[in-house]
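Here it is, the structure in full.
Missing here is one protein chain; the remaining ones are kept as they sit in the complex.
Then we have chain A:
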Amino acid sequence: MSAPKRVGQHTIQFANPPVIVATASIVGPKEGEGPLGNTFDMVIDDSYFGEETWEKAERKMLEEAVKMVIAKAQLKPQDIDFLLAGDLLNQTISANYAARTLGIPFLGLYGACSTMYEGMALAAILIDGGFAHHVVAACSSHYDTAERQYRFPTEQGVQRPPTAQWTVTGAGAVLMAPVGNGPRITHATIGRVLDVGIKDPNDMGSAMAPAAVDTIVRHFQDTGRGPVDYDLIITGDLGRVGHEIATKLLGEQKYDVSKNYSDCGILIYDHERQDTHAGGSGCACSAVVFAGHLMGKLNEGRYKRILGVGTGALLSTTATQQGESIPGIGHGVVIEKL
């Protein structure tokens, strides 16, 4: 009945934990000015990245990030068995069009802002399952493409509520292999879609927090671990509001995460200086913070074991306009520097 690589009810424990050989991150100017600015591989100085449209700029960032991660691992595109990628735009055009030029066998993903972690979990499954040698997981988002798709034209003079989050402009890519130097992915706890009835698309932190908490609690139950077993527990883009709710909800379940729990959406911007309200969001938020900041700390040995939870708000403008509430998801991945 029970599969050999599973532990507990919902968690995968990899037999030969796949290695994160290299990561690459490209961000926009605002992210470059943020507190993590010097952890990224490349900061573009113009949100058009030399292209005519923001959509093309986002696609180019994703393409460049994938090429960069392959070059960093001293490989060629033909050495890569699978590219797993996604983004926020309708029909995930950034990923699809980037894959068109890259020529790597491609599986498109959509997990909203949880896409990076969904990709890393699937890449680890493909590698540990023996189906692939090198897999690249990548994703992108862009403030302006997201604004014009989900909200208002960018020049529209509107006031954002304090719970609103700022979509990160950037692209992150992670290259994984069965062997090599680098941190390893030891576990993955796949998220369940939870809906707590939040309907305000300007308050995605509240909509996603319960899903992240559900994944973290199931992960602890399955592995018999607790918050003390991790140097850091980090969610993708709950922002200030979602982070506080998640801390409270975990506290209610007797998990004290007050010392070692953070959120990529809080880390990426300077709250005082950058006018980003509740923090960052978007696929690139967790992707570039992982590829830059977290990967750096893991390689330095500052963090030995972290639990990253990519969080996604699975809404669409159509569903929101029809009065539907916002379902959330959180995928947990354990990354360990052995």
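Just a few scattered comments:
Rule of thumb we're sticking to: contacts are C-beta pairs under 8 Å (C-beta built on N, C-alpha and C of every residue); 3 or more make two chains touch, one makes a residue touch a chain; residues count from 1.
The working rule: contacts and distances are computed from a predicted model.
Here one chain is missing from view; checked against "Sarcosine oxidase subunit delta", "ABC transporter permease", "SpoVA protein" or "Molybdate transport system ATP-binding protein", UniProt names that protein "SpoVA protein".
From the set A:Glu33, A:Asp79, A:Glu244 or A:Asp270, the residue in touch with the chain omitted from the display is A:Glu244, counting the whole complex. From the options A:Gln9, A:Asn38 or A:Thr53, the residue with contact to the unseen chain in the full assembly is A:Thr53. One of A:Gly172, A:Pro210 or A:Gly236 touches the chain omitted from the figure, and that residue is A:Pro210. For chain A, the residues in touch with the chain missing from this view are 52-53, 148, 152-163, 196-198, 203, 206, 210, 240-241, 244-245, 248-249, 275, 278.
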